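Every protein chain except one is present and positioned as in the full complex.
And then subunit A:
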């Protein structure tokens, strides 16, 4: 962007580009208010739904209260909290990746299948043999690479092949699952690399590693979406792809990156799955994409793109896993659970539309 230096000097000053953004400017008289503005007004994309976040937290608290009332000690214990979080971890990691894709105006139906394929590839005899000799990270690397490659295929098809995201990732959903079955010969592959299990089934400060990884992914995702150029591009590409293109953003390339990112999160989720079940299976992650999408939408990310919230996604994941937990503790059927989930999705989306309509009116 050195072009600005080739300007006629007068134009450059007129443009008032600070070559150094930190340079104090004579226009700082408004500086105090400028600085204060974001804090007092709910204008950043996260706080834009500050009301929503409160709503989600309230929903979670109510759910916990119901759990405590009906389940007593069995629900309201540290052990159970950890169980909920461990279960949330796998969905949560997927949902963070999904948040980026959806915010960027797309959808990825393949993450569950990609998770399954990555879990298989990372636990084949070949991979495990190599991991035995070279170290557990070979399995992790394999899972992430499989995820990334699947995401790349999705991304290239969607961004450059102009295949509708829904169709491209639907094809990947079917194809990846099939490939996993072929590789595994429909057998469950037991993880025997002790190093891998030691690392990913251990706890740090009494909290299991999978929860730490979920937390790390969530924090990294939040930072990436809200504080980086990558996040800004995601919002622009999802909010108005044509405007983004005409502003000079490489929309296709960025779209591709978003699917690679989702693939990588599917790889991370595969690692967590391998650790939790101590096995790789072509059935791992089946239908997880739907739970991930549900969590993202309930969290307040616009399905149409242009607005995304990682905090909302995390809350959405926690609401769904807590719900499942409350049902299990009360020995209620999974069918009833599904009905409840469906209701939550509908109510959340109805609320979202109301918020959106109100925002447009003001």
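One rule holds for everything that comes next: a residue touches a chain if its C-beta (ideal position, glycine included) is under 8 Å from a C-beta of that chain, and two chains touch if they have at least 3 such contacts; residues count from 1.
Here, contacts and distances are computed from a predicted model.
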Missing subunit (named according to UniProt) among the choices "ATP synthase subunit c", "Glutaredoxin domain-containing protein", "FAD-dependent oxidoreductase" or "Ribose transport system ATP-binding protein": "Ribose transport system ATP-binding protein"
Residue in contact with the excluded chain [from A:106, A:151 or A:239]: A:239
Residue of A:133, A:185 or A:229 in touch with the missing chain, whole complex considered: A:229
Subunit A residues that touch the omitted chain in the full complex: 1, 3-4, 6-8, 10-12, 14-18, 21-22, 25, 27-28, 30-31, 34-35, 37-38, 41, 43, 227-232, 235-236, 239-240, 242-250, 306-307, 359-360, 362
